[in-house]
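Only a single protein chain was left out; the remaining protein chains are all shown in position.
Naming follows writing order (A, B, C and D), and every chain is counted from residue 1.
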Amino acid sequence: MTVNEVLPLAVIASSLLPGLIIFALPERRIGLRSALNLLGAVSKLVFVGLLLAGVAAGEEYGFRHTVLPGVELVFKADALALLFVTLSTVLWLFTTVYAIGYLEGSPHRSRFFGFFSLCVTATVGLAMAGNLFTFFVFYELLTLSTFPLVVHRGTPQAMRGGMVYLAYTLAGGALLLTGIVWLHGLMGQVDFVHGGSVAALGPQATAQLKVVFLLLIAGVGVKAAIVPLHGWLPQAMVAPAPVSALLHAVAVVKAGAFGIVRIVYEVYGVEYAQSLGLLLPLAIAAAITIVWGSVRALFQDDLKKRLAYSTVSQVSYIALGVALFGPVGTIGGLAHLVHQGIMKITLFFAAGNYAETLGVHKVSELDGAGRRMPLTSAAFSIAAFGMIGVAPTAGYVSKWYLGEGALAAGMDWVVAVLWTSSLLNAAYFLPILYRLWFRPRPAAWPHEHIPARGWRETGWLLLAPPLITAAAVLITGLFAETSWSPLAWAKLIAAREYLQ
Amino acid sequence: MNGLLRSAVVIVGLSLAAAMVIALLQLPSAAVHLPALVAENLAQSGVEHPVTAVLLNFRGWDTLLEVAVLLLALLTLLTLGGGKAPAPAAAVDPLLQGLARRMLPLIVLTAGYLLWAGAHRPGGAFQAGAVLAAGAVFLQLAGLLPAWTAPRRWLRLGLVLGFLVFLAVAAALLGQGALLRYPPALAGGLILLIEAGLTLSLGLILAGLFLFLTGRDA
Amino acid sequence: MTEAWPDPAAWLILLPLAWATLAFLAGPGRGGRLAIPALAAQCALALWLAVSLAESGARLHPVGGWGAPLGIDLLADGLSAVMLLLTQAVALALAVYAQAYFADAHHRHEATWFWPLTGFLIAAMNALFLSADLFNLYVTLELLGLAAVGLVAVGGGTAQIAAALRYLLVSLIASGAYLMGVALIYGTYGTAAIASLAPLIDPTPPLATWLAAGLMVVGLMAKTALFPFHFWLPPAHGGAPAPVSALLSALVVKASFYLVLRLALGPFAPLAEMAAWLAGGLGAAAILWGSWQALRTRHIKRLVAWSTVAQLGYLFLIFPLLAADGLAMQAGVMQAVAHGLAKAALFAAAGVLMRATGRDTLDGLAGVAGRVPLTLFAFGLAGVTIMGLPPSAGFLAKWLLIDAALASGQWGWVVVIIAGGLLAAGYIFRVLRRAFLVAPEDSRFHPVPRRLEWTAFALAVASVLLGLRGAELVALLG
Amino acid sequence: MNLAFDLLLILALSWSAWRSLATPDLTRAVVMFIVFGLLMALAWARLGAPDIALAEAAIGAGLTGALLLDALGALQARRGEKKEDA
Partner (left out) sequence: MSTGLLYALAGVLLFVLGAAGAVLLAHLMRKVLAFNVMGSGAFLVLVGLAQREDVIDPVPQAMVLTGIVVAVAATALALGLARAFHARTGRTGLTEEARRD
């Protein structure tokens, strides 16, 4: 095995092995467990860094293993894969730190961190999947490893949320599987290649290919929470905050969105998909989701639910970018994949801090929290502005490219959708900011677990992650035009996808 | 529901019977003719009686497994053992007891004859074992032999001896090349050895099927 | 024709017969120490056989040196090698499990003749997988059936006796039908050797051949507990002690399926197409009905037993697809292996859960996630295989099945396969979700030997990891 | 002559089998079954299979008969004579 084969595996193993060891650890080995977690996260970061440098220089990384005759497990660390891998790896590090603080003293932590590591393993595996078969393997692994986290609290309410989550995702997986095997029967193994490969089947297969497209997109659309397949996401918010933060704001929904990207660009090929007339319906579905999610978010008093509906809306920006036929839209969509991740995780970290520190779960209870927890609230505010798309945050950059892309593709109505969405975003985020900063604080908080000590409004481990990610929201926006920004990487990918 | 089942079974049964009768009446001659093959190879089989040759040589493998079936049935009966001591044999007519006593040597003699005869004419280990078992049942009915509970070691040894001998021969021959391929010169002797062992064990097993059961839960 | 002296195939039958007999001789409750090393040796033999087959193709062992049709042939090919490997591996793991399981004073009375019965059971299966003679197969079927009945009854409870009795009666009637089929075949062709029969049966055989095939296959279906002959299985498998349930559900029912497959691929291939739809339809009904019942029952082991009814359905879905190409056969064998490992793990895990909670109902499971996490993990992993989710071997089986169905344009089966997978998820998560609930205050947990937990876990892991080694298994099938 | 004997024997076989299944009295049914076994032995002799005839008489009729009678005693001992399976 060459280095180029080992590196992708090392990225996967760096979270898988610590995860498996953690399962076996007794509950009280807190130090060892945390060390293992951080060791895994840091070493994964190192491996990903090596990969990034290599891919930027034009190296190719991949690994193949035959599972059945004509069916292979393929890993391919290309530029697109690395965009997602990097996002999950970096955020995994922060979330791990955050989770160590968040779960301090709660039971079953070995189980929690074990499955948490498995989830990240599934996410990076999915990102590096080199064909549909491999993608499906990790797609289902992600479902299975998130379930124990959703039901972690063991309450009947958590069970209900978990079962809804399962029902949606397993049904989606079944659709996806049908589509994949169908395509497999038509053309053998379907590797992800630039420009797609199904066009080779010729005109007599178009009808079947359309049905397969529908199956595949519906399958991944469940995780991407495209309306009407989004019902699980708000329910899954019963999970502990770090789970909501990393998994439901980033890993799981992004896995769906990422699947859409792979299917459109590297299975069908964006031009062939366009010629089959498949992109417009996708764009419409995405647009409906964007608006619908925002509208629903308006009416949620539960903070995490409001954020969840916001996720429903925001993730479809990615699908929308993909469906806009042209490189500018692609850049916008891919950049948003990263930007939305950073912004949304900041919001969830902050929401978790309110809950863990003050016992505040509802928007209506947030009055004056900005004065009690200024740092957390500042981070929250930056991320909220990013979501709305205010310059110079990261959200502004991706929305700008999406709008440009829509105009370039001649789909002017999309611009209207983007504007509507931004207004709605403002409508559900600004009242929160108003409450945080301008309303008087109540006499007592619902459950103040952690007292303020000087300027340390809450635990260290809870405070550092949102501050760093909030800074990242600003930095990625301000320095978007530098060569190491997510935007630049998205441009690299778009250049490669549209090369054909 | 039950009536439905009943009529369904009757209808299926009748049509099956009719189909089989028709099928049997229109059968052509068989393509393979085994009796000729048996006759051809009888000389190398080590015995003169064709049925015994098939049973212990040509298809000896069936017989080995069949003895295992018998042993297994007995084993399962033991599993069921309620552990209750069987009722002591009831007082029986002394005339019957006398008769049984006198018949015992005759039964053993008959079994021996059947065993020996199997090589040349009808008879063999199974018939001999059955006669022995019948004798044991008769003794039990006559009150001379108590029913059995859990078998002690010597009885277990008797029960499995025939099978072990058979297995040992099979294993030894497998070591020489193939399962149960007797060297022609030794075939007669080995078959007699196996049959002798089987006669004893089959007699005990068949008797056991009765003696372990009887009186247990009456 | 003859092989060098250690022909692993033949030893695979003699060895378990020998240790079963010796275990009986050793006396009640003894034999575990004999069985485990012997089973380890059998594993090695099966592996050796598989490797040598991969190198040199199928090998024939004419018992007595006569050869068919006068004598009986043992035939070892890829298909039998896979089944032999599965049997020895699962049996070894379960033997290790059983030794710890019966060491407990409460369960010792169940162990009296467990070991010799198990030895005969394994010998019967090995003999069945290797036999190439229809009548000899009848004898192995009877040996297998009686051993299985004995094991069901080994617990000695009333429900177990009743289940054993029902199982025995079904088994006997089924063997009777099979025997009648053999009688008709022998009468028609003058031989019962599969090798001699295969060239004689053409696509337009006499009526007697049709009847014979029908009787034999129906008998075997009843022994496999294919819907609607499934009624005996849940009480028998659900009521027996855990290691016995695992043996029966994982292996025994597969033996008669294997025989159906053998017949359909071999001598009855010219006739198979006609009845294939019926087999597939019954399989589909089994999947749906078995899953539905598993979703309703309140008892853990009943749930697992009903799951067996459902999973056996998949095995029969392959028959309408056999014509397509090798895919369906591979799918069937993959499913048999995957289910064998996973079901053994599920029953083993269920046994631990019942020991730990002291109850046999799903309601009693609350909180076990914190108490026996390893076992629950094993249950979940085995569940992954049962649900057919990646990367398990069960997933590969479903992949192959769907592939075969689509390749032959038979859409309906795909729907059944997918629906079956979702229903399976439904009943597996019925267990898991309860396990994650917070334990009620008054619940008590009993300590469980670690060995029980680890063997269940090992079986479950094997069922999942085999999914990464599907290519080797398919290559062995040839 | 032979044919007539065969037909008669088959008739007797069928009749005894039928009675052993259909007669309401279990004891009589078992006795009928033993008769059936002995008739089977005769049939085997007619088929030129003296080995089977011997085995059938000893095992099929004899041992099985003894087992059945013994079991009958056990099953009826508890509550006396019973007539069932309508």
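We take it that a contact is a pair of C-beta atoms (placed from the backbone, for glycine too) under 8 Å apart; a residue touches a chain by one contact, two chains touch by 3 or more.
These figures come from a predicted structure and were not determined experimentally.
The shown chains contacted by the absent chain are B, C, D, with contact judged over the whole complex.
When the whole complex is considered, the residue among B:80, B:96 or B:117 that touches the unshown chain is B:80. Only one of C:139, C:154, C:264 or C:317 touches the chain withheld from this view, namely C:139. The chain not shown here is touched by just one of C:190, C:267, C:320 or C:370, and that residue is C:190. Panel shows chain C; residues 135, 138-139, 142, 146, 149-150, 153, 158, 161-162, 164-166, 168-169, 172-173, 176-177, 179-180, 182-184, 186-188, 190, 192 of it touch the chain omitted from the view.
Where chain D meets the omitted chain, the residues involved are 2-3, 6-7, 10, 13-14, 17-18, 20-21, 26, 29-30, 33, 36, 40, 43-44, 46-49, 51-52, 55-56, 59-60, 63-64, 67-68, 71-72, 74-75, 78-79, 82, 84-85. Against the chain not displayed here, chain B makes contact via residues 2, 5-6, 9-10, 13-14, 16-17, 20-21, 24-25, 27, 29-30, 34-35, 38, 50-51, 53-55, 58-59, 62-63, 66, 69-70, 72-74, 76-77, 80, 82, 126, 206, 209-210, 212-213, 216-217.
Keep this in mind: only the chains that are shown with their structure count from here on.
Distance from the chain B centre to the chain C centre is 30 Å, each centre being the mean of its Cα atoms. Under the contact definition stated at the top, not a single residue of chain C touches 2 or more other chains. With chains as nodes and touching pairs as edges, the resulting graph is an open line.
The set of touching chain pairs reads A-C, B-C, B-D, using the touch definition from the header. Across the complex, chain B is touched by residues 49-51, 53-55, 58-59, 62-63, 66-67, 70-71, 73-74, 77 of chain D. Note for the complex: chain B touches chain C at residues 16, 19-20, 22-24, 26-28, 30-34, 37-38, 41, 57-62, 65-66, 68-69, 71-73, 75-76, 78-80, 150, 153, 156-157, 159-160, 163-164, 167, 170-171, 174-182. Touching chain C in their complex are the following residues of chain A: 23, 65-69, 71, 73, 107-108, 111, 136-137, 140-141, 143-144, 147-148, 151-152, 154-156, 159, 162-163, 166, 170-171, 173-174, 177-178, 181-182, 184-185.
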